[in-house]
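Excluded from the complex is one protein chain; the other protein chains are retained at their positions.
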Amino acid sequence: MPDVLSFPAIFGLCYIAFAALALTVERHWRDLVDSRRPPPRRTVLRLRCAAALSLTAALSAAVHRDGAGFGILLWVLALTAGALAVSATVTWRCRPARGRTR
Amino acid sequence: MTAGKRKLISPALRAAMLWPHTWAGVTLGGLLMLVFFMGSLAVFASEIDRWMMPDTRIGAVETPEAAISLDRTVVPLVERLAAGRVVRDWFVQLPDERRPVMALRVRTESGTAGGMATADGALLPPVGTLGASSFFYPLHYSLHLRAGFVGYWIVSFASVAMLAGLISGVIIHARIFKDFFTFRNWGQLRRSLLDLHNLTGVLVLPFHLMITFTGIVIILPIVLPAGVQALYGGDIQRFYDDALGNYSRPRAGIPAAAAPLDPMVAEARRLWGSGEAAVIFVYNAGDAASVVRINRDTGDRISLDVQPVFFDGVTGALLKYQPPGPMVAAHRVMSGLHFAAFEHWPLRWLYFLFGLTGCVLIGTGMLHWMEKRRVVHGRPGVGWRSVAALTCGTTTGLLIATLAMMAANRLLPSGVPSRELVEVGVFFLTWIASAVHAALRTRLDPPWSSQCAAVALLAAACVLLNWITTGEHPVRAAAAGDWAVVGVDAVLALTAAGAWSVSRRLARRMRPEASTLSRLTDHA
């Protein structure tokens, strides 16, 4: 993978992982997917598996890119960046919905 | 997992943690804001230096790959800087990717002299500024209070409070996993502030814990000298010599001719196996007890271990090269994690961004306290107003002071006597002025709107002034590959745009708003 693309890829994998995790949280599931029902247990399980897979892939990509020391550091920080981006997305997606219900 | 946590963290414990968390934040928040903000700037100290010292960037973008000859290029420069006086010690920082010029410092029998020179040995005119690396960065770790390490002690104390604040915050905020991604930026302001406080506190917790802890670790032997007292009789120099493999010896007083330096660099590179020399020190120059120290460049690794190699300055013989033991090596890795001296652009940006989220964390904490107090107590009293003014002075006020110094850097003519001190004066006077302004104008709220407008105007002025005084606008800089200028200008422009929109929105609403935080996120 070209060096320029690998960081966005790592970040994207972290983003996907946290997006999946966010959907397993009942509040966000109700806001984003189905306001009547909590997420089904099988879906939660699948989402968690997907998140774990994405995180592992991101870690391996980061270590492959930069070696163990820098790779792990980059992975930890990219995790945070991904989680922040997901929460920004959740905020952005929920705001108009809330506005309508008021 | 959550059930176990609930048992582990009792409501009583949570209640007990609230008091220290709140009051550590309210009393030390302003100081921590300064430390986090200046630390974030320090990540890009070299780039801000290039912006503030145009002479060191123009025409010097590409570094020659061939190693610089110390004997042919650097030694004559040292003699020119000494200007006939007897040289005692000197050092040179060789050019690197982020600083295309070399920096020299010479201590003579009467005073010191410093300067910057291009890689081919042409001495540049005095830069006339301390820049980010000698002003913002020391402000971050020592507050420029050098005497008796007072600044170190204050910053370390605040940092331990920050660590305690992070831990107690996690204990207080038990619904971590439920609220993991939640930021309700609509509705009640107080809840939005708390959401953002929790969000940054939880999501960026690994970075904040790491950066605060490693920050203290760097100066640990100074602020917790218990072990040095016990085993080294309190002699910190002897401890550092022992731990870091340093070497020193007194002047002999007998003049002696110096050995050539280039073979020593070659030998040091052979000892390291890989890597380049970054800094070369010559102690006791021209003396029989002369010592040459060569530091390795740490850009390719996390550890800050500079692997110093010491040579006899007269014979050129190897004096000392001692790799550290495992614990000291771990200490150097932790220090390196904090310094971020490595060549890694994604990491550098992430450090900058997360440093600013530290500011958001602290700022929202203080704003939340202010809002809560306002609700509970109604009419604001003196205590509330002081905290409000302090918050304003350390967020927008700090930004105004920083930007004013950068604007002054572009405006002051190069002939002004002790120009660098004038710049520092501008920084502190503007800061005091904005704090006084905040204190005077705080009635129901600090003057967020007008201070944000000032930030916007100053940031925009900085971009324009850089263009006018150096002729280098962002487009031309980008075309020339001068990414330091592009980056600084871009962040300045973003700051201006963000601060302006916040200021307009505040002026329209004329009511309290999460101004600092949205501005700071925009800033990032």
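Labels for the chains are A and B, by order of writing; each one numbers its residues from 1.
The working rule: contacts are C-beta pairs under 8 Å (C-beta built on N, C-alpha and C of every residue); 3 or more make two chains touch, one makes a residue touch a chain.
Following the convention adopted for this analysis, contacts and distances are computed from a predicted model.
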Taking the list "ATP-binding cassette domain-containing protein", "Ubiquinone biosynthesis protein UbiV", "Iron uptake protein" or "ABC transporter permease", the UniProt entry for the undisplayed chain gives the protein name "Iron uptake protein"
Visible partners of the omitted chain are B
Touch with the missing chain holds, among B:L205, B:A289, B:V328 or B:L411, for B:V328
Missing-chain contact among B:A83, B:A147 or B:A226 belongs to B:A226
Note that chain B touches the absent chain at residues 13, 16-17, 19-20, 160-161, 163-164, 167-168, 171, 213, 216-217, 220-221, 224, 226-232, 239, 242-243, 324-328, 330-331
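Convention: only the chains that are shown with their structure count from here on.
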Within the complex, chain A is touched by chain B residues 177-178, 180-187, 199, 203-204, 206-207, 301-302, 337, 342, 344, 346-347, 350-351, 353-354, 357
In their shared complex, chain B is touched by residues of chain A numbered 7, 18, 21-22, 25, 27-28, 66, 69-70, 73-74, 76-81, 83-84, 86-88, 90-91, 94-95, 98-99
